[in-house]
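All protein chains but one are shown at their positions in the complex.
By written order: A and B. Residues from 1 in each chain.
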Amino acid sequence: MTNAQAPQAEQPKQKSDRRVLEVKNLKTYLYTRWGTTQAVDDISFYLNEGESLGIVGESGCGKSMTAVSLMRLPPRPAGRIIAGEIILDGTDILQLNEEEMRTFRGNKISMILQDPHASLNPVFTVGNQLMEAVTTHLKEKLNKPQVIDRAVDALRMVQVAAPERRMHDYPHQMSGGMKQRVVGAMAIASRPKVLIADEPTTALDVTIQAQYLRLLRRIQEETGVSIIFITHDFGVVAKMCDRAVVMYAGKIVEQGTTRQLFNNPAHPYTQALMASVPKMEEHVEKLYSIEGSPPTLYNLKPGCRFAARCPLVDDRCRTEYPPDYNGPDGHTAACWRLEGKWQPSLS
Amino acid sequence: MAVGTGIAIPVKRPSTFSPAGVWRIFRRYPVFPLFILLFVLVLPAIFADVIAPYDPLEGQLSTRLSPPFWMEGGSTANWLGTDKQGRDILTRIIYGARISLMISIAGIVIGGTIGTTLGLCAAYFGGWVDSIIMRVVDTFLSMPLILLALVVVAVFGPSFFTVIGVVASLLWVGYTRQVRGESLTIKSLDFVARARVAGASHTRIMFRHILPNVVNTIIVLATLEMGSVILLESTLSFLGAGIPRPNPSWGVMVADGRDHIIAAWWIAMFPGMAIMLVVLSANLMGDWLRDQLDPKLRQV
Partner (left out) sequence: MQRYLLIRFGQSLITLIGVSIIVFTLARMSGNPLDVLVPEESGPEVIEQISKLWGLDKPWHEQYIVFVTNAARGDFGNSIKWQGQKAMDLVLQRFPATLQLASLAMVVAVLLAVPIGVLSAYKKGSWMDYLGKTVALLGQSSPSFWIGIMLIWIFAVQLRLLPTSGRGEWQHMILPGVALGWFPVAAFMRLIRSSMLTALDSEYVKLARLKGVPEWKIIWKHALKNAAIPPITFFGILVARLLTGSVAIETVFAWPGVGLLALEAVNARDYQVVQAVVMIVSAIFIFMNLLVDLAYAYVDPRVRLG
């Protein structure tokens, strides 16, 4: 490890209450030929320094769109961030110009994509792509051996064996787990404040998944990076996250600590998701599954978006969208059932 | 990336007639290419005897090298002017459409039939049949075919049938490759195996079970190749190795005009434009059909 980076890595960071990322009223819409999709609709959440936050939901609920919005890279040309604030380390990145934003990407905030087989460029060596990640955000000029040193360090950090040799490999010569580690190495090469992991283990073999999650945890302990896990898997949340945000059809329906969500889920959607997670301790005859599927493109109705699938639905659910209700210790949820039990939030 | 479904606000489609609506039709359907193919190629080819103002082979010596009607010395008697023998350019272009259409249809049908059959055989029988057919395909792909075509024409003499033969022998390769590739996947599907168990003959399986599934590809290829066939025919005719004089092939007409380019540019200009417009339209048409019927061909 080079000296410039060593002090940071040696002392494990404590989790603090300092907010490294705060998202306020973010809206990202997709403008397609068939209409406008409110992929991310007015969501707010925050992330503390050194913390792990899960964003959970079924596929198509807007969690990936949230992730790319945080990088300010919604799919072009259809996607556009139309409102809100994303305050990263004290700066609202939605106010930056494109060039300023570029110096943030991979530097203060980076991301790991789902499919390691597709996300590395097939025609360049792993070393080449790592060195690019190292040099892109460097202010000072390094000579080649120094850059190679840093790239090798990054590989060592993600526990790649014989990193010097692996530098010369092409992606197709590596296994999926190894590729995903390389992607991880690139993501942390510039010591970002926030790391977004978009379903980082779904494309990996089951045996490798837990290994990769442990690796991310270790990296977090060493560097103090805050991690956002985008996942559909409550198992990952339980293992990795301090807090979690549950999304449904572009909206956040519930957020709280992992313990709160597991022990005391407030929103019927979260309750349903919890019921569909297999548990080791209990013997169940049949796993619960949620009837129906999330609302599709033309199913625009006022009212709660979960109404069509909700077992507790009533008339008001179908006509009016519920406000956020604040429960104990920062636990919030958006459901009419909580009226009278929790305090409605004012915003 | 997983695109959030979320909620959609449908865009209202304008139902009334508007410039935007017309533009959308133009973008969605190949209006221009259809128009050109119809009015420059197909209709003139069919009705040449009715609509052409003069005889394509007999000229009037009194009106030799007269320019198009808008130029000084030109008249509406010969809209696009006349050539050295006093033959009307417009008439010859109209009759030329007949040659282009017939050559391309005949060449594509013959080449397509041979190529498709060989492609089916290669895919269906596999093994040494496949190896031999594909080696022959590779040989054809790596030969200077225009040169060979010249040799063939020199051996058999330039004629209508030689040109069709040359065109067909150039085209079959593409069909064989494409049909073989697609049949390989279809061959492994359930219904083929079922037909085999039921005791269907090889020919029956190939032509009744596999062929209907590659028919889209064949149609798209045929349209896409129409343009190149017309280009090839006109090039051969231009070089004197295609349709023999005095037949009004567009390529022959450009060759005639080449010698008079200083004094009478129109002789070469208009037939060349006809070639370009028709080939352009055929290509656009092929692209459109491919997108409609067979998007996976996009890489071809």
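Basically, a contact is a pair of C-beta atoms (placed from the backbone, for glycine too) under 8 Å apart; a residue touches a chain by one contact, two chains touch by 3 or more.
Please read these numbers as outputs of a predicted model, since none were measured by experiment.
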Chain not shown, its touching partners among those shown: A, B
Of A:42, A:115 or A:222, the one touching the omitted chain in the full complex: A:115
Residue touching the undisplayed chain, where the options are B:75, B:139 or B:185: B:139
Touch with the omitted chain, as defined above, among B:179, B:221, B:243 or B:284: B:284
Residue of A:29, A:45, A:104 or A:306 in touch with the missing chain, whole complex considered: A:104
Hidden partner interface residues of chain A, rising order: 71, 73, 102-107, 110-111, 113, 115, 118-124, 132-133, 136-137, 170, 172-173, 183, 186-187
Residues from chain B at the interface with the omitted partner, ascending: 1, 135-136, 138-139, 141-148, 150-155, 227, 231, 234-235, 238-241, 251, 254, 257-258, 261-262, 265, 268-269, 272, 275-276, 279-280, 283-284, 298-299
